[in-house]
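With one protein chain withheld, the remaining protein chains of the complex are depicted in position.
Going by the order they are written in, the chains are A and B; count residues from 1 in each one.
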Amino acid sequence: MRVKNYYYASSLEDAFSRLHESNKNAIIAGGLWMKKTAQEYDTLIDLSKLGLDKIEDKKDEVVVGAMVTLREFEHSPVIQSLNSGMTAFAVREVMGLQFRNMATIGGSIFGRYPFSDVIAGLIVLDVALHFYPEAKMSLVDYLSYKGKYDGILTHISIKKDNAKGYFKKVKATALDFPLLNISISKRNNKLYIALGSRPMTAALCLKAMDYLDKNPVDDEAINKASEIACEELMFSDSTNISKEYRIDLAKVYIRRGLKEVL
Amino acid sequence: MRKNLKVVNNKTHSLDGEALMMGRKSYSDDYAEPNSLVCKMLRSPHAFARIKNIDTSKAEALNGVKCVLTYKNVPHVAMSRAGQGDPAPSPMDKFILDEYVRFVGDEVACVAAINERIAEEALKLIEVEYEVYKPVLDFEKAYENETVIHPEDGIKQAFEMGFDPKKNVAASYDMEVGNVEKVLKECDVVIEHTVKTQAQAHGMLEPHVSNARLDEHNRLVIYTSTQTPFHVRRIMSRTLGLPLNKIRIIKPRVGGGFGGKQQFHCEFFVALVTLKTGLPAKMQYTRQEVFASSYTRHPMKISMKIGASKDGRIKAIDCHTLSDTGAYGEHALTVFMIVGSKVLPLYNKVDAVRFGGRVLYTNKVPAGAYRGYGAIQGNYGLETAIDKLAEALHMDPIELRLKNSMKEKETSPIFEIMGEGTKGTAMIMESCKLDYCIKRGAELIDWYKKYPVKDMGNNKVRSVGMAIAMQGSGIPFMDMGAATIKLNDDGTYMLTVGATDIGQGSDTVMAQIVAEELMTTVDKITIYSSDTDLTPFDVGAYASSTTYVSGNAAWKTAIKMRERLIKEAAKVLEAHTYDVEFDGVKFTTKDKEITLKDLAHRLTYVKDMQQISVTESYFGHVSPPPFMSAYAEVEFDKETYEFKVIEYVAVVDCGTTINPMLARGQVEGGLVQGLGMAAYEDVLYNSNGKMLSDSFLYYHLPTTKEVNKITVEFADSYEETGPFGAKSVGEIGIDTPPAVIANAVYNAFGVRITSLPITPEKIMKAVKEKNK
Partner (left out) sequence: MTLTCYVNGVLRTFDVTPDEYLADTLRRNGFFSVREGCNESACGACTVLLDDKPVLSCSILSAKAEGKHITTVDGIQDEAKKLSHCFAEEGADQCGYCNVGFALTVYSLKKHNKNATDEEIKEYIVGNLCRCTGYQSQLKAIKAYLKGE
């Protein structure tokens, strides 16, 4: 990575106008995955002086600034008590502690990394992304948004649904990328299932969810839902895991997860 | 065990631990001259190609670039980078830089510039035109392949080792005791078993790093992270045509080696840049280079055939092995031979044993020395085959091993036949507590309560697996180490050794041995090691030789120093030497005494002034093997086959442990590295031969979370030929995990996983296949 200028933005407006001065300008969050690219930048724009590092506990939702680090997020009592703690749990699976002291919630989501544990953990909840210039989009919509989004991610809000959640990251060693992510929640009497790192970015298993919505949830329905989930999403091989094994794992953990949240 | 040991076999803190924890300037790169040129390497993008044209003019014209090395302007001398003795038992098939590149990541050109950024920019300006050839990536297809990886002239072997480059053979070897075919025919039960082992990366935390400068007399002084400073000096002297005494190699603290730093990395390049420019130069591999441009463990295919009588007597072992040495033949022959020589003698009561096969070149990252050195591959083959044999015989695997394994005072004909690339050395096992190790390990893991498997409910089962292992202690009649002890004028000692501390703690161990013999404490011994100008010779840290070979040298020197001191004291006390008693502090006769301190002062300043200094050397006449048993309890998920090792038990006979805590650290660290090879680590390539797992993000070292309980015990054992009864302990810990985990998988699910690493996916596939 080569960088000509490093700039601390004084306001979101300032950051936004700087960003659009050149297509070689970019926002830097934690900057961890950025390091691995061979990109050349004119100006990296740092948002850390804009107060985007707070977690606010509001009546119906929790609002998390984009510059909140993964470590601050997982450690926050508000997040830990939110939705049976599953979001904190998902974030804690990312690399080591030092890494999580640097990586941010905003960077983890905005990059839409296919291996993201953060996205996999949040996607089964009611999560909205807030941008500058002012715009709001659900996490699910953002993941399917075509092309690079033009605005700056400033906050995310997580609805307090009193959800019950389950999160499983399958990995070889503790510092490994996920071989597969399985997340499940039950909120407002509806079951949500998502699979990430198949190796594609996490996605909801809408057909399986629909099936569970329409049928009494017993052992048979759980088995059936796990089958449907694996049929509706795409899986493929990676260097260290086959498509077939991914599917076998997904079925087992969907069944286990559903039983846990019921 | 020798009684009343005060320092040896007692708790002694590591001598360098505090400085390292406090972050003192310690490692090679910390000693680079502040204004050093930074060297960077242009590396081949092709698995096999010839450089048709290379144009460095633009790079050389870049402001700040001081030097560009290509095969056209460096010495063209065939050599081996293996870092072994002389003559080296590895083919001399490497040039510093060559017109051929033989793996993705092989060296093309080296740039030296005033800073890293300019060096990197300059790499991009080098124009190379390649003639690209079809690579050989599968070692099973390498023999007599139409692609010849080493077609060049001038490469050679120092002695006959089956080197046949036109057939892609780096080395080959065959031996037979008795008539294996005939004995197998007479056996009641014969099993066959073939396993494949993967490449493994050393993963030492300090990358390969060296730096050079010319001293005021224009001598070349190099700090380098190496396991073999004296071999580096010799090989460099010959290859560069520079007199040996014009080169000084200094090894400061080393951040881990595991065999990876026995070979050359940056040394030639910083040397050449400094010689050409007159300026100091430094080079540090990136982590990607450490993975993809250094060395790995040799991948192998090992086929075992074992025959036994129905009462469980193992009568014949036939082992055929193919080994993949990658693009260059560092350690090709010797690692290969250890698959036989340090594995097969475990079952020494056979009527016939055969070992043989080939080591083949491929267009992959070269293989080289790596802790275990063939023994871990062979152990996986043999010890899973023994479990298979036990099953065929309906015998308990522990009973089968106890019945057939090596016992004290026994021998194996293999010792005499197979050595380090040459003939071996006959030896009787004067110390072998393998029986005890096997029995004690079974107790510690509570084998008979847990064998073969228990259902734990909640989709979990727990099974147990076991294996036994042996290694060696240096290479007899080949590895030499030396030590010098000098008396200081206050009665403290200066100990200099060639022995190479690479983090295993050999400085501490050497100081303990000397302190024990001189009846003093470690704080009275100042140790300085591995500086070719200042310390005596030592082959270096490899082949499990340091404690045994270098330790014996230190011990011998200390004994001589004691005798010398008593002689000097006797003169002062006007007595016969046999009337003088020395307790480490003072010399006494019936009526007189003088303290060591006073004696040292007197000899320096007062009367009969002289420097008391003693040097002794040692080379082994035997290589007494350490032995061990290993047991693991492993918990599996019945549906996903994910597993974790609940407990790993190792009972080790390494003779006297000079430093029990450091010895335990060697075993524990070896076990976890072996567990990495057994379960997590895999060097992966794409179909063009580019390494994919060239980062800690994609190559998985075990973390603290993969490690649960490890129990290590040492057998009460005393090796007469070792220093204070010690044998080696550096390598043996790594040997067993692949076999132990594989055997535990079998005991859990009835399937044998015959390739490494053993992943949950492989187990699931095997179980599905079995249930078909």
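The rule is simple: a residue touches a chain if its C-beta (ideal position, glycine included) is under 8 Å from a C-beta of that chain, and two chains touch if they have at least 3 such contacts.
Please read these numbers as outputs of a predicted model, since none were measured by experiment.
Per the definition of touch given earlier, which of B:Thr286, B:Asn488 or B:Ser613 contacts the omitted chain?
Missing-chain contact among the listed residues: B:Thr286.
Check the options B:Leu20, B:Ala78 or B:Ile114 and report the residue that touches the missing chain.
Considering all chains, including the one not shown, the answer is B:Leu20.
Could you list which residues of chain A touch the chain missing from the display?
1-6, 8, 28, 31-32, 35-36, 44, 46, 48, 71, 92, 95-99, 101-102, 174-175
Suppose we count only contacts with the excluded chain; which residues of chain B make the list?
Contacting residues on chain B, toward the hidden partner: 13-14, 16-18, 20-27, 30, 117, 202-207, 253-258, 284, 286-287, 502-505, 659-662, 664-665, 668-673, 695-697, 701, 703-705, 707, 709-710.
Keep this in mind: only the chains that are shown with their structure count from here on.
Counting only Cα atoms for the centres, state how far chain A is from chain B in Å.
Centres of chain A and chain B (C-alpha means) sit 44 Å apart.
Across the complex, what residues on chain B touch chain A?
639-640, 642, 680, 682, 684, 692-693, 696-698, 700-706, 759-761, 764-765
Touching residues of chain A toward chain B in the complex: what are they?
By the definition above, chain A touches chain B via 170, 172-177, 239-242, 245, 248-249, 252-253.
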